[in-house]
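Here the complex is missing one protein chain, while the rest keep their positions.
Right after this comes chain A.
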C-alpha cells in the first residue's frame, strides 16, 4: 500500500487562488459555474482525467488551472485522506462529489503502543455522517487507526445501498453488534476485512446475520475478532458464498472445523487457518491425513496465515500447498527451527514470510536456503523483553541477506546485532525499500565491537538507493543521523527511538531528507532548537511525532506561531490548566498540517497551541 501523500491540503488553498482564463474568478468551489464557451473542452477533459488513477498525478492535474481543478474534482472516485484531521468532511464532500471509495487514516502509528490517551480522537462519525449525505453511491470504505462505533457501522449499512467493501485496519470502538448490521443489510457486500482491530464481544452472532440466500462475499477476514463464532452458521455461510476467495478465521476455529470449511471452499486463494489446533490440544491419529487432502484440494491457495495455537504435529498437513505459496504468515506460530524446516523447504515461491523468532537463526538459515524469491520478511519476538539472550541475532540476518537477494522489506526484532552484518545486508540487498531493525535492548551497541550502530544504518541509507522507510534502533550517535540526512534522499517514513546525542541529530534529518513525511521519535534528546530547524519542511509532512524528548511548551508555541496551518498538539504529564507549566517539558508533541485549524473533539489532556 503506497504511503503517498498527495500534498494537496496546503496547495489546495493555493489552487483556489489560481484563476483560469475564461471562467469567472470565483475562489469558492461551491458556486455553480455558469455555462461557458469551453464547456466542450471541459467534458473532454473529464473523460481524459478518468484514466488518471495515481493520487499524485491527480493532485498535479488539479493545480493546472481552474477548469482542470474542477474536472479533476468531478472525476475523482477514489479518495485518500492520510490524516483525518488535515481536512474536514465538509470540505472534502464539497470538493469531491462523485466518490465511490474512501480511505481514511487516523491516529499516528505510535498509538498502537499505548503512547496516546484512549479518547484522543480520529472519530469516524463526522465522516460517515457527511458521506451518508454526499456519497449515496459509495462502495468502499478503508479505515486505518480510526475510532469507529457501532452506530457508524449502522449508518454505513443504512446509507449506502451499493456498499461493497469494508476494510478496518487497527480500528477500535465497535463490536459484534455493528458487524451484524453490516452483514445483514449490505446486500452487495463483497469484502468484510477486519485486520488487527479491536472488536468488542457484544454477544451477537454476527455470522448468522448474513443474508440467508446467496452472498457476494469474496473476502471475509476476521482473525482479530476475539470472540466465539457460531460455527454452523459460518459453515452455511461459506457454502452459500461461491465467490469466496479470502477467508481468515479467528483462533476459536479448530482444525477440525477448518477442515469442514476447506472442503466446502476449495477455491480459496487466501486462508487464515484459525487455531490450527484441535479442540483439546491432543491429536487423534488418523485425522492428519484428512487435513492434508483438504489442503491439497485447494489448488489456488497462495496465501496462508493463522496458526494461532499451532500444534506442530499438524504442520505436515500444509505440505501440499507449500510449493504454490507466495505468502506465509507464521507470526503466531511458536515453532522451532526443526519444526519449520520441513515446511519451508518446499516454499520455493515464497515472497512474503512472517515468523516468530522461535525459529531461531537456524530457521532463518533454512529460509535463506530455499526462499530465493523472498521480498518481505518479518521476524517478531515471542518474548518481547529487553534483557534476555534472544533466539535470533545477526547470524540469521546475515543468512537472509546472502540467500534472499531480492529482499525489499524487512522488519527484524532481535536482541543483538553487528554493524558488519547490517552493512553486508545493505550491499547484498540493494532493492531494499523498507528497513526496520529493532534491537530490543535500548542503546545496545554492536555486540562484537562495542561501537554504536551508526555505520550499519549509514550503509543502509547509502547503499539502498530505493529506501523509503527506515526504523533505527540500538546505540546511535548524531553521526547516524548525519548519514541519514546525507544519503536518505528518498526516505518518507522514519522511526527513531532512544537514539542520538543532541539537537544535531534531528537537524540532520529535517534538513537532509526532502521527502520526509512521517517522522516519529521517542525518548531522544532533541529539543526546541532542533524543532525549529524544520520549519521549512513541516508543511510538506503528514505529521511529526515526538514523545519523551526535550521539547518545551515555549518551543512548540513558537512553531505554532510561525506556521499557522500547522496544528500543534501537545500532551503533558501535568494538569493542562496549570499556570506554571509554561516552560515545562512536554511529554508528547504531535503536529500535522491542516486546512481546518484546531479540531473540536480534543480530549482534555491534549492541548492545541
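FYI, a residue touches a chain if its C-beta (ideal position, glycine included) is under 8 Å from a C-beta of that chain, and two chains touch if they have at least 3 such contacts; residues count from 1.
Simple rule for what comes next: contacts and distances are computed from a predicted model.
Its UniProt record calls the unshown chain "Auxin-responsive protein", which is the correct pick from "Transcription and mRNA export factor ENY2", "Auxin-responsive protein", "Serine/threonine-protein phosphatase" or "UDP-arabinopyranose mutase".
Summary of contacts with the chain left out: across A:239, A:382 or A:562, the touching residue is A:382.
Among A:370, A:547 or A:594, the one in contact with the hidden chain is A:547. Contact with the chain that does not appear here is found for just one residue of A:127, A:498 or A:543, A:498.
Touching the omitted chain from chain A are residues 110-120, 147, 149, 170, 172-173, 196, 198, 200-201, 203, 224, 228, 230-232, 251-252, 254, 256-257, 275, 277, 279-283, 308-313, 331-332, 334-336, 339, 356, 358, 380-389, 391, 413, 438, 440-444, 475, 495, 497-498, 501, 522-523, 525, 547-548, 571, 573-575, 577-581, 585, 587-588, 603-605.
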